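Please find one structure pasted underneath; my questions will follow.
Every protein chain but one is kept in place in this view of the complex.
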């Protein structure tokens, strides 16, 4: 079973040379720490920076330089700042090759819900609806089950949707699962996790091949 | 009867303090030379400058600094450069208070034609269609008649239109004419021009008040 | 001769604001928000305003100040997750809230300033956001029609500005400020540094002065940091 950094490590393997990548808040943010050394990758943060660097050294943080999670950051050489309309022009115009974001629920036809629990929690969608409606590659990073132990991979989402039919791949603490033809497809097991555990934790239809390799981390 | 500079001088009287003004090619360009000293006015050229200044001194012209007529220009203190999308955001978004442009024909309901003579001349509309569709104040600067001596103020335009129902005022070598309620209204005579001369040179319905003042230049 | 937008201070800059107006406020989180104007709105005590702002501040800072005084009738935002009082007012029904995708919010403000009354976007298709909106396929993909946003007043915060209203923003404090500047009937810019006319390089200006009606030198910017994340100098990793 993977911890949050493990999920981020596995997702980092999805990143290809020359890609612009948008990382959501939470586990996705950690992906930046696990990119292969020397790979040409730039991180876009939708509040207005391309070429995001690591957190600043203590004492050199700048209130005017933050990421979409409102964290103080730095800029890499070759970075650029821009306004929100230009930022979403990049996203909507499919100039960003990979989006990694968290979810509360994912359905077997690729729907995703992550912005609202009616009557309880309403944080808003932020840029998530633009991201999932636009990106060609959308990878969801999340725990396989919620705090109550219920599966987050469902036949259909019960919460208000963020986007429809958009999620291609889900990486959880238990598995890598692809979505196609209205079903979940088990691709890899997390180290030490059995196929049965994954089947038990998945509420939506899960196609399981005869051989399910363990992730190589 | 006015010459081109005379027309420009009269149009300069239309300009108000604090206005952004777009001047078309030809006679309109001359308007800039006749603005009252000390008046706060900025000229927008749709190719990407606000705060256009006079022509450069000989030898200091810059190929990268031109106006929409492709003439070398200078920038005033407080000037700003921008791209074409932003330029037309200013125009379409009604941030420019006055547009002055030339015309081949103007009709009594405010239509304007100035971009095409089918089968003969096709220069294109440039920014004129955006300008006339957007501006609140559109003043046309032109000669009252064409080279063949035919009126350019018509019941309806015969040439392909640039815009419909948009021209509010026409300043010609003979007169200032306003357009409202589907008719031309004679407002002022050019110095030394009789009302009858204007009536004779106007093909569209012209409403003539009992007293028609001469322009004060 | 350039058109002067200079006013004496925040009082002049905010004159004419009335109850029930629609206001745009630049900023992302607490980054690049018009602190001086927000304080003035509190001081003026304007009520029942509709605020268009990507976020709603935090408890006690930014738009949180207007929320705690119940000055806001309706919020149009994309993300409001940092503000407990906001969530309370929304869930209790005291506050009307229109949540819209961040990219659509930015584009709708730009459209409002650019004379584009409406445009199609894929964002929000198949979700609550699409309810009541026209759906149209382009190249086989469904899009929804979104309309322009404008405001009676837009408040933006810039790094540098001049009397002509030209603005330069700093780093990610730019965010929504340029589009909101475009979309305000009266756009008020507060700047950290007001520079003499001609000092800004015309090639480096982000917001041309034509979009700004009033500009003033702001005071005592707090520039609060929402999430102070750092590397310690020791580990340097």
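Chains here go by letter, A, B and C, matching the order in which they are written, and residues are numbered from 1 within each.
As a working rule, contacts are C-beta pairs under 8 Å (C-beta built on N, C-alpha and C of every residue); 3 or more make two chains touch, one makes a residue touch a chain.
Since we're looking at a predicted model, the values are computed, not measured.
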Problem set entry | Omitted-chain contact residue, chosen from C:62, C:101, C:115 or C:209 | C:115
Exercise. Which of these, C:80, C:100, C:168 or C:181, touches the one chain of the complex that we don't see?
Worked result: C:168
Problem set entry | Residue among A:40, A:181 or A:211 touching the omitted chain | A:40
Seminar exercise, completed: Where chain B meets the chain that is not shown, the residues are 45-49, 54-73, 75, 81-85, 87-88, 91-92, 111, 115-116, 119-130, 133-134, 160-165
Problem set entry | For chain A, residues in touch with the removed chain | 18-20, 38-42, 44, 49-51, 75-82, 85-86, 88-96, 134
Seminar exercise, completed: Across the whole complex, the chain not displayed is touched by chain C residues 107, 111, 114-122, 136, 138-139, 143, 147, 168-171, 202-204
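FYI, only the chains that are shown with their structure count from here on.
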For this session: Average the CA atoms of each chain to get its centre, and name the chain whose centre is farthest from that of chain A.
Result: B
Problem set entry | Centroid spacing, where centroids are CA-atom means, of chain A and chain C in whole angstrom | 28
For this session: Averaged over CA atoms, how far is the centre of chain B from the centre of chain C? Could you give it in whole Å?
Result: 36
Exercise. Could you say which residues in chain B touch two or more other chains, in rising order?
Worked result: none
Seminar exercise, completed: chain C residues touching 2+ other chains are 110
